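Just one protein chain is left out here, and the rest sit where they should.
A and B are the chain letters, set down in written order, and residue numbers restart from 1 in every chain.
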Amino acid sequence: MNHLIGWHHLDHAEWNQALKSSLRLGQQGKAWDRRAEGKSLCLMFFNPSLRTRASMEVASAQLGARATTISPGAGTWQMAFDDGAVMDGPEAEHIQEAVGVLSKYFDAIGVRVFASLSDYHKDSREYLINRFAAAADVPVINLESAFCHPCQELADASTIMEALDGDPRGRKFVLTWCYHPKALPMAVANSAVSMAARLGMDVVVARPEGYELDETVMNRARQYAEAAGGSLTESTNQDEALAGAHVVYAKSWAGRAVYDDPDAEAASRAQLHDWRVTEERMSRTDNGVFMHCLPVRRNVVVDDGVLDGPHAIHLRQAEYRLYAQKAILESVWNLKSAPG
Amino acid sequence: MNHLIGWHHLDHAEWNQALKSSLRLGQQGKAWDRRAEGKSLCLMFFNPSLRTRASMEVASAQLGARATTISPGAGTWQMAFDDGAVMDGPEAEHIQEAVGVLSKYFDAIGVRVFASLSDYHKDSREYLINRFAAAADVPVINLESAFCHPCQELADASTIMEALDGDPRGRKFVLTWCYHPKALPMAVANSAVSMAARLGMDVVVARPEGYELDETVMNRARQYAEAAGGSLTESTNQDEALAGAHVVYAKSWAGRAVYDDPDAEAASRAQLHDWRVTEERMSRTDNGVFMHCLPVRRNVVVDDGVLDGPHAIHLRQAEYRLYAQKAILESVWNLKSAPG
Partner (left out) sequence: MNHLIGWHHLDHAEWNQALKSSLRLGQQGKAWDRRAEGKSLCLMFFNPSLRTRASMEVASAQLGARATTISPGAGTWQMAFDDGAVMDGPEAEHIQEAVGVLSKYFDAIGVRVFASLSDYHKDSREYLINRFAAAADVPVINLESAFCHPCQELADASTIMEALDGDPRGRKFVLTWCYHPKALPMAVANSAVSMAARLGMDVVVARPEGYELDETVMNRARQYAEAAGGSLTESTNQDEALAGAHVVYAKSWAGRAVYDDPDAEAASRAQLHDWRVTEERMSRTDNGVFMHCLPVRRNVVVDDGVLDGPHAIHLRQAEYRLYAQKAILESVWNLKSAPG
């Protein structure tokens, strides 16, 4: 089955092909063709979405396909995921049936299902989305799962390729943790590290003690980096890490402690308000561009001066979501390449 | 007005024509044509939906029509239904206006409005959906009302026709009540009995004391059965009823007492956990197939072993929802028949 759960499940060649397509579509802008006419796409959001939903709906439309968006629990039944579940609680439907049925109506199913932030083992092995995919007879597209966000990942890589004139190898990419009032999942951080490593960049993960990313994810990224002539290191000093950066990628994520002791994680995080991207910090970079996956909390994660300044490329990054989605649908449905 | 409130309001010939269409469309699978181009469909859900909404949206798309889905109370005003209502409560809009307006924008309106489970008289005479239909200038399609679910009914009949090689006459159909943690409406049960009776099957309604279906519904079904050479009987012994069954249709519904004394109904229901479809019980049938309208509560209504076993056809049944919806739109809009 031609699922897109994470790019690490696919050949590097498929990633490269998708990246090439995304960049070509990015050159074309709002382009309509009928390459996916007669296809229908189900988008299932267990969590909120603006960009992912809007860009997927427009991507479908531009390709001539039809998208239906469903939010379980809001106008649809709550769903159970576990094998052997005794369903006497609030969940009225099991994904075995829900996904089984949707497979009959649609030609692909996109699903967003965030990390639990309570069971590290389940989150890190992508329990929920894997259960979902196993129940499907049509391709499943990950619209952000517990541990990765492949749509974002492809858009981010495209944006960097464009911003660095097609050759990011050896340039410095800093993923910097930032303070956020809520504990957030690691999915985007994992994907960002992975993507920058594949591009052969010198990747630095700047984060406080206790905010290490998952070891398996880091090891995999290190291998990508080495294969592509780049590197992967870590730092607990945001100021030092940003020195000479060509790309600054800001993101908050919950520390590992959130899984076992959420109060401790919150207390630790509350001391870290200073982890924030300011104009002063950006001035330490090598004319670095600023990226964020959005939504972003202004003046908490990053200052207005950065977001509204000349080095911010977060809106182009968000725009690339549309082109990346089209490249992903192209890949999942084996569409012929876009003209031009 | 060409409404589809319940099949019993239409000629038997219209039912037969729709069934024939549904079966033909089922053979074609995901087929797109433009027979309803330039038409638009409003889907209004006063209650949750997954299959009905998704299949109607896809059915519309495949026919070239456009569907808009509205959930009153979620992003839309709450609505009043009564004549002479003094609207000083939470309802900001009367269906007289809402439906009147939607009739001007759309070529048909689908509506789901479940049983109140508090006023038997209103539920059994289909008060809400009839009010709705009376206010409409375009065809209204019942997407499940208090007392019937014609979309499900057509899909179910199609599925049985296919499973029994086109000739269900004289085969044994058992609608078996099952325990469920919540009091549920009778609509699907009513439609299932009616549909199986029309197919000329030997229909048995297995249910505990106090869970009788409505007398008018039963009498009508008995007439259908007799006209088609079948029969309709009742049983309060699930094991006996299932013996030799060719089709097992599991469904829970609230007992009659729920309307007057919900606590008593809940107390009674709480003693009935054993009314459940198990592998052992399925082994008493004559290689019977298992059906359920979904959503289904695994290991409460029916065991995993049945749902995941070789005789379960509930997913094909759900798939037929799509083909049945297309047949219904064909009928309501007087479309020319599908090619092939």
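The definition used in the following text is that a residue touches a chain if its C-beta (ideal position, glycine included) is under 8 Å from a C-beta of that chain, and two chains touch if they have at least 3 such contacts.
Quick caveat: nothing in here was measured; it's all calculated off a predicted structure.
S.K.: For the chain not shown, which residue from B:94, B:112, B:180 or B:207 touches it across the whole complex?
M.R.: Of these options, the touching residue for the absent chain is B:94.
S.K.: Could you tell which one of A:7, A:45, A:81 or A:290 touches the chain left off the display?
M.R.: Hidden-chain contact among the options goes to A:45.
S.K.: Specify the residue from the set A:289, A:322 or A:335 that touches the hidden chain.
M.R.: Answering carefully, the residue with contact to the hidden chain is A:322.
S.K.: At which residues does chain B meet the chain that is not included here?
M.R.: For chain B, the residues touching the absent chain are 37-38, 40, 42, 66, 68, 70, 72, 74-77, 80, 83-88, 92-94, 96-98, 100-102, 104-107.
S.K.: Tell me where the left-out chain touches chain A, residue by residue.
M.R.: 30, 32, 45, 48-51, 53-55, 57-58, 61-62, 71, 74, 181, 294-300, 304, 307-308, 314-315, 318-319, 321-322
Basically, only the chains that are shown with their structure count from here on.
S.K.: Between chain A and chain B, what is the gap in Å from one C-alpha centre to the other?
M.R.: Result: the chain centres lie 40 Å from each other.
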